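Missing here: one protein chain of the complex. Every other protein chain is in place.
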Amino acid sequence: MFDGRDPLYVQIADQIRADVLSGALAAEEQVMSTTQYATTFRINPATAAKAFTELVDEGVLYKRRGIGMFVAEGARERLLEQRRATFFTDVVEPMLEQARVLGITTDEIVARLTTGEQR
Amino acid sequence: MTGFGVEVRDLTARYGTTTALDAVSFTLRPGVITGLLGRNGSGKTTALSILAAFRRRTSGTVLVDGEDPWENERVLAGTCLVRESGDVANDQKLKETLEFLGDRRPLFSRELADTLMDRFELDPLSRPDRLSRGKRSAFGVVVGLASRTPLTLLDEVHLGMDAPSRYAFYDALLADWVEHPRTIVLSSHLIGEIERLLEDVVVLDRGTVLTMSDAETLRSGGITVTGPAEAVEAFVAGRDVVARQRLGRTAQATLVGTRADDASRARQTGLELGPVALQDLFVHLTDRPAGATTEESR
Partner (left out) sequence: MSIDTARLPSRSSVRGTATWLLWMNLYLAAWAWGMAIVVVTGALVVINQVGEVNNSVMAFARQGAIWFPFSVLIAITAAYLPVHIAAGLTRRSLALGSLLAAGGLALVYGVVFALLLVVERAVFDAFGWQWRIVEGLSPDSADVATLFVSSTLLFLVAYVSGLLVGMSYQRLGGWWGTLALPLTAGPILLVSALLAQDAGPFSTSVWFGGDQPLLVGSAVTLLIAGLMAVAFDRLTRGASVPNRTS
C-alpha cells in the first residue's frame, strides 16, 4: 500500500478518489478519519491530513464539524467528468505510444477492444 | 498549540580532541515529527544531549522554544530525552519510576503509561536492571510518550525492540501525537520502518548537517528505474546513479535527481519508475567524502 512514486499524500488522495469512483464509497458515507488513516497505515498524520485537505478543496469530501469527513453529494459524478476529460491524454495516448514501440497496429488494438467489449 | 520549536546555529561540541559536532545548524519545526538521521558516530546523540541539557555545548547557539535550555527550568520541564541506555533508576521498580516522573513532569499521563506498559507486556514490579534490551527500550518509550513533553527526543529507542513492539510503538506514537500534537524527534540510522512516520528529516554526517528538508521533498529527489538491463542503462546514461541491482536480464538503477520527461521516456522504452526509499538516499548521502556532499547540499 502506498509504495508508488508520487508523494504519499497524493497516493492517499488517489486511493480515496478511486474508492469514490468505483462506488466503494457512496455519497454521504463517512470516510476514515485522518487519525484512523495515519494509525492504520502508519503514516505521519500531518501527511495524511494534507490528502484530506486536498480532497475537501476539490469538493470530493466535506467536513462535518466534530463528526468527521463525508463523501460530498455529486463527488462521483464530478470525478467521472474529470477522469473522462483526461482519459485520452492519461490512458489512451500512453497506450498508443507503447503500441508503436511494440509494433502493434491500430487495427489489432481496435479488434482487441471490440472483443473485450463483447466479453 | 503545538510544542517547542528548536533552533540550532553553528553548534560545535568537542570532547577532548574529538569534534562531535562542527558548526551544525538546523531547525525543528514545532509540532512536527522529525527524523534525525545519521550513521553511528555522526553526532546525533551529542546534538540531542545538548538540546536536553544533558551536556554543555562548546560554542554556538541553541534555542528551545526561544530560550537557552541550559539550567532553564521551564524549558527542561518540557523537554524529554530518552536514550537507548535509559536514564531511569536501575534498582527501582518500574512502577516507582512512573510515580517519580508523574510527580515531576507537568503533563505526565499515568493512564497512557499504564496502557503502554500493558501493550509492551512490561511488569510494573520489575526493575530496569532485570529487563532485556528490548524491554528496556520499550520502557524508554513508555517514559518518552507518557511524559507528553512539548519536545520529546527519542534517540534510537526502537532499535532494540522486536517487530511487534516496534509496531506497537509506532501506533502509540501516532495515536497520541494526534491527540496531543508536540515536537517529536526520532533519531536512527535505520530508516525503512520509520520513513513514513516522518514529516521532516535532518541528516547528520560526521558532525555536520548534510540535508534538512521535509521527507516528501527528499524522497521525490530520486527515482528507481526498472526494466531490461540495456534499456535501463540507456535511460540512466550520464546521470547520478546511486545504486544498481541486477537479476538476470532485469536491472534496477536508483537515480538522484529527476527530470520532467522521465515519465514519458520510461513509457516509451517500457521501463517502470518507482520511488526511492529514504534509506537508499541516506546511504548514498552519507557514503561520500563529507566535504563533497556538504558543498552540494548547501
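We call the chains A and B, going by the order they appear; numbering starts again at 1 in every chain.
Simple rule for what comes next: a residue touches a chain if its C-beta (ideal position, glycine included) is under 8 Å from a C-beta of that chain, and two chains touch if they have at least 3 such contacts.
Everything numeric here is computed off the predicted structure, so don't read it as measured data.
Undergrad: Given that one chain is not shown, which residue among B:R29, B:R55 or B:H189 touches it?
TA: Looking across B:R29, B:R55 or B:H189, the contact with the absent chain belongs to B:R55.
Undergrad: Among B:R105, B:R127, B:H189 or B:R244, single out the residue that touches the unshown chain.
TA: B:R105
Undergrad: From the list B:G78, B:G227 or B:P275, which touches the chain that is not on show?
TA: Considering all chains, including the one not shown, the answer is B:G78.
Undergrad: Using the touch rule from the top, list residues of subunit B that touch the missing partner.
TA: Residues of subunit B in contact with the hidden chain: 1-4, 30, 45, 49, 52-56, 65, 71-74, 76-85, 87-90, 100-101, 103-107, 147-150, 180-182.
Everything that follows uses one rule, which is that only the chains that are shown with their structure count from here on.
Undergrad: What whole-number Å value describes the gap between the mean CA coordinates of subunit A and subunit B?
TA: Once rounded, the distance between the two centres reads 32 Å.
Undergrad: Which bits of subunit B are touching subunit A when the two form their complex?
TA: 32-33, 167, 170-171, 174-175, 177-178, 196-199, 215-216, 219-220, 223, 264, 267-270, 273-275
Undergrad: So in the complex, which bits of subunit A are touching subunit B?
TA: 2-5, 7-9, 34-35, 38-39, 41-47, 94, 97-98, 101-102
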